[in-house]
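Notes follow the structure.
One protein chain omitted, others in place.
The first chain written gets the first letter, and so on, giving A and B; residue counts start at 1 in each chain.
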Amino acid sequence: MERVPILKLGDILIVSIQIDLQDQGVLALQEDLADAVVEHRARGVIIDITAVEIVDSFIGRMLSTIASISRVLDAETIVVGMRPAVAITLVELGLSLGGVRTALNLEKGVALLHSRDGVDSDTVTR
Amino acid sequence: MTVHSEADRHRIDVLLQDQEERITRRWIDIAVANAGGHAARGALTERLREIYPALQRALAKDGENGELRRLLAELSRGQARQGFTPSETVVLVLGIKEAVYEVIEAEEDSETLRGYHWFCKFVDDLGLFTFETFAAARERIITDQAEQLLELSTPVVKLWDGILAVPLVGTLDSARTQVVMEKLLQALVETGSEHAVIDITGVPAVDTQVAQHLLKTVVAARLMGAECVVSGIRPQTAQTIVTLGIDFGDIVTKASLAEALAYALRRSGVQISEGSGKRVVVGVERA
């Protein structure tokens, strides 16, 4: 079974899904990410789905679950790069990806995480 | 079941061969006379002179008429594009029956008559085929035009860096709303815009289905990481929305395009301040 690599950039973890994942692979990614968030004490997780051609309810649920898990571990999850056709299909399917924040691309996702961190440190210094 | 012997067919083959010039001329005359008066004789002559030998070959090979069909399809597509009616097109083909009849009229033997009967059936089939291609070509023209109209009527414009707008004008149906939806979402990705304004000032009526599509667009954009504002909702439209019980949920709506733009600018961190000389000073807050 192929595993999706998890990259570390400062206190952000970046996952770019490039292959058509089996359900097992989806579950493995979910576990690997939870472990990685704890191990690296990550503040943010970015899941890049630019290359993903379909998101069905199984992958959709994984995205929501990862967001919930990382929130418990004090990290913010952002899903980036969702294709228009995928977004339209998800809406029709009835999946709202509750609790998942999104950004148009990787760059905007990173910026979004940093702007939140900025706000956080601001309140701390005051 | 075939009631026509080889000999009957052969008669027609020979006739078409021997009287080629006479039949072709007559055929062209009949065609031009029946073609509604606005047909160009030159172009028609060229076409029919091309079709005639193909017809002969098809008759000789019995049914092997790929080339003939191709030529007829070309003819009827051309006719459809130039705005001829279906009957004006089909008589072009059927005209050859009359032309051939005039030639065999003098002959009285039954073999020729049986051959002619067989020939007529063959030509009738071609007439039907021509009609069908004509109808298909027309259909094609209509769908193409509808598509072009869709493209024309749904522009996505850039209002500001990172802010797009779709000014919708005219009646919205499901197909059109869907096209707008896809085009807008695609444009958001391509331009990296995080804000979009869907302006429906020019839309006379919003029904449940259209409202649903607008809602879905907004939700889909949100899934991609962009925010949509719907502007230009007329008082009447607002009443319909409420009466129909359509839930716009937490979608941001603004009365006018200007207000929607101001809102989107604020959201993307652009500050607008009016200077003393009624100058508009724009400053970007965020790096």
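In the analysis below, a contact is a pair of C-beta atoms (placed from the backbone, for glycine too) under 8 Å apart; a residue touches a chain by one contact, two chains touch by 3 or more.
Here, contacts and distances are computed from a predicted model.
A chain of the complex is left out here; the name its UniProt entry carries, from "Branched-chain amino acid ABC transporter permease", "Anti-sigma regulatory factor", "Vitamin B12 import ATP-binding protein BtuD" or "Heme exporter protein C", is "Anti-sigma regulatory factor". Interface note: of A:Asp23, A:Glu39, A:Asp74 or A:Glu107, the residue touching the hidden chain in the full complex is A:Asp23.
Panel shows chain A; residues 20-24, 53-58, 60-61, 83-86, 88-89, 92-95 of it touch the chain omitted from the view.
One rule holds for everything that comes next: only the chains that are shown with their structure count from here on.
Of all residues in chain A, only 79-80, 82-85, 87-88, 90-92, 96-97, 101-105, 108-109, 115 touch chain B in the complex they form.
Partner chain A is touched in their complex by these residues of chain B: 181-182, 185-186, 188-189, 192-194, 216, 219-226, 286.
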